[in-house]
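Missing here is one protein chain; the remaining ones are kept as they sit in the complex.
Then we have chain A:
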Amino acid sequence: ESHTQYERVGADVTMKCGSMDWDAAVTWTANGTDIDESHLNGSYLILKNVDLTQSGQYSCYEGSSWHLKYQTSLRVGTPPKEPVLMCRSNNYPKGFYCSWHLPTPTYIPNSFNISVIHGTSEMVCEKDVFLKNRCHIRYLQLFSTVKYKVTLTVTNALGKNSTTLTFDEFAIVKPDPPESVVAKPVPNNPRRLEVSWQNPSSWPDPESFPLKFFLRYRPLILDQWQHVELSDGTSHTITDAYAGKEYIIQVAAKDNDIGTWSDWSVAVHATPWTEEPKHLTTEAQVTETTSASTSSFMPPPTTKIYDKGAVVGSGAVAVCWTAGLVLAAYGVLFI
């Protein structure tokens, strides 16, 4: 019958030819190729300081009859290093998923076991249908003060290792990037670009859990990005684009109140509208055009905040009034 044997890289391996005596005459083969007698100690095969290339099928034959006495598959590998575990909620408030991998391969089969503990109860992490190193948890309760503790253990024939993550419900919220980002020129406006996008489809409830967005853009030929933060809406018009230059634009999303920013969306390219080029007859007109475009390169401003909800200036006055009224209303109730 056939066996499998797992050994560590760098180990010394002794293979016995089944039940044969030490002094029996045998021949060993590795993947069908005879092994030189210098590796033999009696009928034992000695492999010193094994490396990955020595994995394979080892067979032992009785000397004269060529009877197959023993066969084993040698798999050289390493015990698992500490796995890398990541948990994230891209579908808040439905739940979260955890995903993991090994930092270096072990070259032998590994099995993973994940446990999710919330307070005193153990939760079930459902395996992902497509990805084998991912599982999903559904929240049973929202706004929990108790942390989640996720422990991943990886085991193989040569050892085991584990890692634990402890986190609050809010800390792991990170949406997927916005989808369907579209940037279009605006007719008759050489400095404008209209950008629109959609909420990531994985975000289940943008009504109750609205997202805010961060837009960045730059002309292809410059390295410095301009940023705009938008607390509302899924579109924005860039009004300070350099005429005639191709732009690269990306958008990121974040829950309005909790968690972290998503990765940047797929980049889109767009060039602002330009007038149909007139027929250039004189040299003076040509030079005029070139010098105009080079002089328009000044350091762009940095961050602007567009908050369609609040109007800061008149807000101070409105606040004073509201404060007085709120307290008056409260006082009226108690008189």
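Methods note: contacts are C-beta pairs under 8 Å (C-beta built on N, C-alpha and C of every residue); 3 or more make two chains touch, one makes a residue touch a chain; residues count from 1.
The working rule: contacts and distances are computed from a predicted model.
One chain of the assembly is not displayed; among "Thioredoxin, mitochondrial", "WD repeat-containing protein 46", "Cardiotrophin-like cytokine factor 1" or "CCT-beta", its UniProt protein name is "Cardiotrophin-like cytokine factor 1". Among A:65, A:104, A:120 or A:188, only A:120 touches the chain left out of the display. Within the set A:44, A:107, A:170 or A:225, the residue that contacts the chain not displayed is A:170. When you scan A:107, A:209, A:225 or A:264 for touch with the missing chain, the hit is A:209.
Of the candidate positions A:56, A:93, A:190 or A:244, contact with the unshown chain belongs to A:93.
Within chain A, the residues in touch with the undisplayed chain are 93, 119-120, 139-147, 149, 166, 170, 207-210, 256-258, 309-310, 312, 315-316, 318-333, 335.
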